[in-house]
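As you look at this complex, bear in mind that one protein chain is not there, while each of the others sits in place.
Then we have chain A:
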Amino acid sequence: MTVTEVRAGGGVQAPPPVRPRRRGIGWGMRLEILALSGPAILVFAGFVIFPVLMAAYYGFYRWKGFGPPTDFVGLDNYVTILQDTLFHEALWHNGQIVVLSIVLQGPIALGLALLLNQRMRGQSLIRVLIFVPYVISEVIVGTAWSLMLQSSGAINDVLRSIGLGALAQDWLSDPAIAIWTLMLILTWKYVGFAVILFLAGMQNIPAELSEAAAVDGASYWQTQRSITLPLLGPTIRIWAFLSIIGALQLFDLVYIIWGQYVASTAGTSTMATYMVTEGRNAGNYGYGNAVAVVLFLISMLIALVYQRFVLRRDTEGALTGGR
């Protein structure tokens, strides 16, 4: 993030890690390593890795959460999950949200980043302002939007007063519309993050390249298409990855706006809201853990496939090996 350079292969990359000469390490050094990294590893292992492993264990039990689990049911919980139409619907919604997030936010963010990358006054102020939705909490976003989107709320009121009353909708509970309403809110909240990433990526592209293109007679759009877009590739691919993972695990906004029961009838339930509703809220902790395992496996599978086929070029070392 301090020094960046353009490699022959294209793509702007962070500086290579320093590599002092390798030596045998003594006991003193081992002790230092242990003392410095031990606490972080301990907390991480205890509160991230251990719970995930325990989910795999609890998932084999029918368990109400009191005392140690004793009622071993093998794969029953998983069979139930895979046969439950409510879970199928949730999975289908997650799939829609993953695809729509990328298809909607990607081009919008790219367009906005191009717009804001123009020479203009007040650019840094605008960057702060479009990041505001990203910074305020999901609870506030959810509360505010559900108030505005009620059938007697501000959005319908504005539509009626500007003569577009025909567009007024039952935004939150009509199953044909609710998922689009959710996408609208998600785009509003998270597009700023994409814009900021893309802008930073664009500002790392040397101005000489577009100047050279201009000298060669390339138009603005030709320059963007042949220079900006390809060089922005790594940034876009990482953003898409973060967006996919976030969409798969979406919980807060849906749960806050649609609550625990309405989400499935409005067509906005996700795997995570299914997990909380059917697991903790129903008191079936074994079952909830099994859902967590399924969610974990699906996320990991998609993450690995994406890394293997899309990100490999960009993140050698960054997300995989650390060199």
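Points to keep in mind about this one:
The criterion applied here is as follows: contacts are C-beta pairs under 8 Å (C-beta built on N, C-alpha and C of every residue); 3 or more make two chains touch, one makes a residue touch a chain; residues count from 1.
To be clear about the criterion, contacts and distances are computed from a predicted model.
Remark: of the listed names "Vacuolar type H+-transporting ATPase subunit I", "Carbohydrate ABC transporter membrane protein 2 (CUT1 family)", "Putative acyl-CoA dehydrogenase FadE" or "Peptide/nickel transport system ATP-binding protein", the one matching the undisplayed chain in UniProt is "Carbohydrate ABC transporter membrane protein 2 (CUT1 family)".
Interface note: of A:Pro133, A:Pro206 or A:Gly233, the residue touching the hidden chain in the full complex is A:Pro133.
From the set A:Leu112, A:Met183 or A:Leu231, the residue in touch with the chain omitted from the display is A:Leu112, counting the whole complex.
Considering the full assembly, A:Ala200 is the residue among A:Leu100, A:Ile179, A:Ala200 or A:Val310 that touches the omitted chain. Considering the complete assembly, chain A touches the hidden chain via residues 1-4, 12-15, 17-20, 22-23, 25, 29-30, 32-33, 36-37, 39-41, 43-44, 46-52, 54-55, 58, 65, 112, 115-116, 118-122, 124, 126-133, 135-141, 143-145, 147-148, 152-158, 161, 188, 192-193, 196-197, 200-201, 210, 214, 220, 234-235, 238-239, 242, 245-246, 249, 251-252, 256, 272, 275-276, 279-280, 285, 288-289, 292, 295-296, 299-300, 303, 314-315, 317-323.
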